[in-house]
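Just one protein chain is left out here, and the rest sit where they should.
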């Protein structure tokens, strides 16, 4: 596999990047992340130019990193400014400094050729908005990122893998509608369920007791950002003609799917809501429940990765209607991954 | 290595196959085993046709298996009878169902080409007979099955590896007689010891206190079934001319040697006796002692597998007379493994 390198990836949450040196590998590239005293997030290659010692296992001296092995010292732009035993620093002594954009509480990094276009980064404003309350986490996944893309594009698995949490029989039974914006490279999958059971994930958090209408509108921006616009309302409650939908409950679920290696993935997940904004119990419930659901996926995908590792070459899958979103995503990812 | 695929293998004991879904890999093929409500043992390929999720990590719905990921549903013949989100089931949706024969308390499976001939399965009636009492177990072996074949065909190792259990000096000292039935593909190795020490394994279980005559008659049906007809009698006690041998003690030891992967093996072991049939203490003693002996072999063979993994290609062994049985077994296995 070749990674889609000329793409923006979420390397971390903004809150993870601070005084400490944070090691994170993205598409096989080892990075060290930290925040300067002025508040800028910095991402450097995590290898000293001298004897490849990880800078993330080194120490900061102000905004500089001093290698923990022999003391090679790097400025935030990656330039080496001091070496041991001599005053002259070789001109070629520098580590790559990666372009960073901090937006919507996410730290996006460009590891590709040339300079990345910040305007190409998809937005997810809910996750950094005062009108929403967000819970979040990140789970390490011992599986290739494509398996997580498959998983998230086909939510019929909620019925089986997440029964009792977010899955009800109607999810698997209800057909989906898939659209692909080939030019923008976005996959849309939507499922509109009417007069259905309300899973505990939503009944506990919203307080809705009876039957509901439940919308799942997926918007996947390959390779990294997956958004699920989830709308819950008592059955029959519709948005008003002027677009007002304040009688419904909205949950914006996000995933940043960042390949670590060919067979491991950073599984960032976020859940933003437009109700019970200051209710700590609802926050704790959603954080705990969503983490449980993510870990159910992680466990299943880790199994699949082992299956793939042990199976003969050329194994054939069988796809049906529920897979149209996932197959569309694969086509776009194949295009992004292809050598230019 | 290529496995001898067109052969019958023991996949499980009959008692292991029940309501629960049992995962077991045989010659690299992942299987799921279970028993229908009518009592039939079923063996299916352990991979959903959709996204390869293991059926063994799924759920039963009556005699069907419902995939734990997206709900693809399989009948005992492997045919998929339901999929999510649509009523039409693709015609090609089926998993391989493997031929199963349950005999002598063993579940034999055919993973080879076409249909296997049940008459070709070697018998081991003691293990399911009212005239014998059997104890049994299965140990996972982190070594290639050929090492277990070598081990069992040359019992001179009892003297060194199993001293204090079934090994006495006379086992290694006594020459063997080897015969090969090339047409039937069976290896016979026998060792007749006269007036020798009785190891604790037999003195404790039979109550014989003095010197004994001890016969070890091996009958190996490659690749899977190994039988050791063991006869213990006070020195000088012989079968009567009419064939009656009721003054001796008979222990029928069996091993089913089933490759899991190229370097791991299912080591099934059984010990049947024609004495003290209802004596629970003797059963417990033999079960515990034989398991100890098997684990001594497992430990030694696991070491040998690591040795092989670290040694250069083309390492040469040196063989002597005690190895004639093992070398004959290798020849038959090579023939069975060769492409047809």
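A and B are the chain letters, set down in written order, and residue numbers restart from 1 in every chain.
Here, a contact is a pair of C-beta atoms (placed from the backbone, for glycine too) under 8 Å apart; a residue touches a chain by one contact, two chains touch by 3 or more.
As the structure is a computational prediction, the values presented were derived from the model and not from experiment.
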| item | value |
| --- | --- |
| Touching residue (missing chain; options A:26, A:67 or A:307) | A:67 |
| Touching residues on subunit A - with respect to the absent chain | 28, 30, 47, 49-54, 57, 66-71, 83-86, 90, 92-93, 261 |
| Residues from subunit B at the interface with the omitted partner, ascending | 150, 154, 156-157, 159-161, 172-176, 300, 303-304, 307-308, 310-311, 315, 317-323 |
